[in-house]
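Structure, as structure tokens:
Every protein chain but one is kept in place in this view of the complex.
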Amino acid sequence: MDLSAINPVLLIASLMVAATPLLLAAIGELVVERAGVLNLGVEGMMIVGAISGFAIAVETGSPWLGFLAAAVGGAVLSLLFVFLTQYALANQVASGLALTLFGLGISSLMGQSYVGLKPPSTGEVHIPLLSDIPVLGPMLFSHDPVLYFGLLLVAVVWAVLKFTRVGLVLRAVGENHDAAHALGYKVVRVRTLAILFGGACAGIGGAYISLIRVPQWTEGMTAGIGWIALALVVFASWKPWRALIGAYLFGGITVLQLNLQAAGLAVPVEYLAMSPYVITIVVLVILSADKSRAPASLGRIFHASS
Amino acid sequence: MIRLEKRPQPSRAWSMATPLVAVLATMIFGGALFGILGTNPFAAIRTIFFEPLFGEFSFYYRPQLLVKGAPLVLIAIGLSLGFKAGIWNIGAEGQYIMGALVGAGIGLAFYPMEAWFILPLMVLGGALGGFAWAMIPALLKTRFGTNEILVSLMLVYVAEQFLASMSLGLLKNPDGFGFPGSRNLQEYPSAHNAELIAGTGAHLGVVAALIAVIFAYVLLNRHMLGYQIRLTGEAPRAARFSGVRPTRVILFCLGTSGALAGLAGLFEVSGPSGQVSIDFNAGYGFTAIIVAFLGRLHPVGILLAGGLMALTYIGGEIAQGQLGLPAAAVQVFQGMLLFFLLALDLLTNYRIRLTMGEVA
Partner (left out) sequence: MSELLLRIEKLTKAYPGVVANDSVSFDIQVGEVHALLGENGAGKSTLVKMIYGLVKPDSGQMTLRGAPFQPAEPRAARADGIAMVFQHFSLFDALNVAENIALGMENPPKMRDLADRIREVSETYGLPLDPFRTVGDLSAGERQRVEIIRCLLQDPKLLIMDEPTSVLTPQEVKILFETLEKLRSEGTSILYISHKLEEIRTLCDAATILRLGKNVGTCVPAETSAREMAELMVGSTLQTPERGDRQFGEAALEISDLSAPSPSAFGTSLKSVQMTVRKGEILGIGGVAGNGQDELLGVLSGEIATAPDAVRLNGAPIGRLGPTPRRRLGLLAAPEERLGHAAAPDMSLTENALLTGAVRENLASGGFLRWGATQSFAERIIEAFDVRTPGPQNAARSLSGGNLQKFVIGREVLQDPVVLVVNQPTWGVDAAAAAAIRQALLDLAAKGAAVVCISQDLDELMEISDSFAALNEGRLSPPRDTHGLTVDEIGLMMGGAHGMEVAHV
């Protein structure tokens, strides 16, 4: 094994890249869950975002239109979840599973003619001055714009939840939908918007994988990242900044195991590839002791019966 | 304006009718999808639902129906117990893989010895493998309150990696010229889960599936444990008040579904598929979730739903060959079915009223 093959600058830089899809999906789901809805369809929305973004980017030659399409694709799929859970009052767990199964199917259908293609490049922003700092520059300040968008989104979600009226109403709906209804807030409307936001975020996260991280299209390429994003929301105790820490932690593990594989660690590749999933489980176990932070109405069906 | 009105009690008629209406709606919307993809929708629907049963080559396809239906029913029966109790094991795919690996591993360990006890031992190993894999989320849930959905699902990816490692390593066929995959169990009589009656497709898994259906029916309708499972799902607080120990229900439901999924994996690997290879698992563990819901979590319903879902698999393959329908189209078709089912389920518990504007 040759550890010197691992370049710490590249490691950190690729850690940030690996963490971004996870972060985008998790921050979207965090908003959904704060509104009291459990959408287990993150994986499905991500993969649909991945293919929508990839297809449009390839067709138009513009990665930006691709990301836009990914957001729309994820949101459209989440609309199905809205219909099932908010209007047809279906069980949220089952509906989320349905979304994932359906999303995996429809994405491979959509992606048939895109296998093996190369998407247009997104390019990098070189933040003036900062990116010129030795070591730190290439590590932190020379990435693609979507990565910075993800970081910005965390800050925005945090500020909105903490300081604004919209955030307060959203939290109120997630805490006690009956009370929110009694005060005259439109529970279903708030939740619908939250779910659409979550869908768009997951879609962008998916497209980040197919357009930037890999970048190409293969069936089922999200490989459980949507599920890890769900675990991440629990890990984060429904707090945006902790989601960021969590995403970078998992991103780090993923990148590290890939680097160890490349460096020829004397452990079979398969066991290294398992490690992100195993570590997710371990983290879930450690954190499951404290459930008190979960929004009180999470997963409950709301029907204004009178 | 459309208004929903809660029924005083669930409608039994709608509970029976929704799966049928959902299948019809899926045929219509699925047909439209096939049309968009450039396939004649009527030909596609006919090929999927009619060809395997009554077409020219139905003598070949009918047995396939049992081969594909048995694992689906076996797994779905197990899952339905948990779903009824609000325990969401969605990692049946992983338990299926582990069952197959443990069972096949036992068989391969005895190679080339011929003895009557090898297959029974493998069956036991299959059940144990799935059971043990399901016990991980079960114990973590009872011990630490960890979410079983995420854990069981994560374990699917772990199991897939483990399968890859096994078929490239420990279980690789030493006479296989370096190709991945184990020895073919179909060529090892003592370990082969052969057809019970030649040409019918009925292997041990089919028998096991039928037994599971009967077992689940009796459990849910006649036994205290089944009542406790239903009560836990309907009203968890009332269940605790009644004296149900949640831990016991969780362990039982996850354990049983794991064991059944493991059995399905073993029967598959030692029968129709024959060898452990990187991708011998065909997603039955996930499709079984659809089967469980389509069968309304009722044992007899699951039996019928398993048959229907097997039909779409086989019909889908035929349509792929004859009409060039993409393989993924069938997956979409199955997902769609679950959607319609969940949406229509509303009618069981609610009445839809159309009101002509509100008089203020």
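All chains are identified by letter, namely A and B, in their written order; residue positions are counted from 1 within each chain.
Rule of thumb we're sticking to: a residue touches a chain if its C-beta (ideal position, glycine included) is under 8 Å from a C-beta of that chain, and two chains touch if they have at least 3 such contacts.
Bear in mind the structure is a predicted one, so any value in this text is a computation, not a measurement.
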{"item": "Touch criterion as defined above, residue of A:Leu10, A:Val166 or A:Ala179 at the omitted chain", "value": "A:Ala179"}
{"item": "Residue among A:Val169, A:Ala223 or A:Val278 that touches the chain left out of view", "value": "A:Val169"}
{"item": "Residue among B:Glu114, B:Glu187 or B:Glu234 touching the omitted chain", "value": "B:Glu234"}
{"item": "Absent chain, residues of chain B that touch it", "value": "5, 8-10, 222-225, 227, 230-231, 234-235, 237-243, 245, 358-360"}
{"item": "Positions on chain A contacted by the hidden chain, ascending", "value": "165, 168-169, 171-172, 175-176, 178-180, 182-185, 292, 295-296, 306"}
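In the analysis below, only the chains that are shown with their structure count from here on.
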{"item": "Distance from chain B to chain A - Cα centre to Cα centre, in angstrom", "value": "28"}
{"item": "Chain A-touching residues of chain B, taken from the complex the two chains share", "value": "4, 6, 37, 83, 88, 90, 136, 140, 144-147, 149-151, 153-155, 157-158, 161-162, 164-165, 168-169, 286, 289-290, 293, 326-336, 338-339, 342-346, 349-350"}
{"item": "Residues of chain A defined as touching chain B within the complex", "value": "40, 80, 83-84, 88-91, 93-95, 97-98, 101-106, 108-109, 112, 219, 223-224, 227-228, 230-231, 234, 268, 270-271, 273-274, 277-278, 280-281, 284-285, 288-289, 291, 303, 305"}
